[in-house]
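With one protein chain removed, the remaining protein chains of the complex are shown where they sit.
The block that comes next holds subunit A.
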């Protein structure tokens, strides 16, 4: 080591300074965390909309908005878990499309509606299991697998129903899917969506399986060593994703009362955008269900408000894109600021270094930084 260290001493992260807390705790964590920030952003925007946008503050808004976001909200839940493990599922929208096509054909063939729904849901489970098999058992990269199945399932949907559309679903059923809970404006199907959200929320945050997913996202090897069944966990995640995508497909079909092959096309990107905006790291290991729900609702609310204000869809996709980039960049910026503050604190708390030379005595082994 040279004796010419005149610049800042480097960080020694192995020691904790007494004056500096390690991360936020207690109320600060609750109120300043990533999830909370998303929820503040959502509430702030809703408040802004109620004050500034004519006709926004009405139960009609709640109904239309939620009906619009339900497919994204549903699929975002399993997607959160999958992205936390460091994988991805791009085939979700195609599974929803395939389910929709299948529903149309089976219903047109005269099957009982209960049977139609059951078979469609099973098709989603099977599609998810196929993804899961290729990713977890065969060990192929999920990006490649699901890009493949994205095309495959959409293709199958076209094979199943062709260029037809089936629209004559039972009116009671389609009416149910757009019905509201009393005068509140909340769609009745939200009850089901809340149950699915609770299921995935509890699964991720309160079970050993869910906690294991974070470990898996950080390091697959480490997760294996601490006894997490990596392949099994991934397989079931894809099955879950397939099943929920099928639910979204069923909802889509009955809400729009139209079964066709191009239903929900392009939805996977909306879902992934919302999940990332909700604070899930694309590299895995980070994220939460409440944050994602807030992310989905934020994008949905902004879209709805802009539409209500008759702002062109071109602006709309620009806004969504910008938000997404901001949400990815912002944490890095905060990180940089925190590091800078940390360095400054470190510098202050260390014994004053003489202006030149002779630092070896106070900081042995410190590497030179240029």
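Rule of thumb we're sticking to: a contact is a pair of C-beta atoms (placed from the backbone, for glycine too) under 8 Å apart; a residue touches a chain by one contact, two chains touch by 3 or more; residues count from 1.
Note that in this section contacts and distances are computed from a predicted model.
You can't see one chain of this complex, but its UniProt record names it "Rhamnose ABC transporter substrate-binding protein", from the set "Transcriptional regulator ycf27", "Na(+)/H(+) antiporter subunit C", "Cu2+-exporting ATPase" or "Rhamnose ABC transporter substrate-binding protein".
Screening A:174, A:245 or A:320 for touch with the missing chain picks out A:174. Across the entire complex, the residue among A:243, A:263 or A:320 in touch with the chain not shown is A:263. Taking the whole complex into account, subunit A touches the unshown chain at residues 16, 21-27, 29-30, 33, 35-36, 39, 42-43, 46-47, 50, 54-62, 64-68, 158, 162-163, 165, 167, 174-175, 178, 183-186, 190, 194, 197-198, 201, 205-206, 252, 255-258, 260-263, 265-266, 288-291, 293-294, 297, 301, 303-304, 307-308, 310, 312-314, 317.
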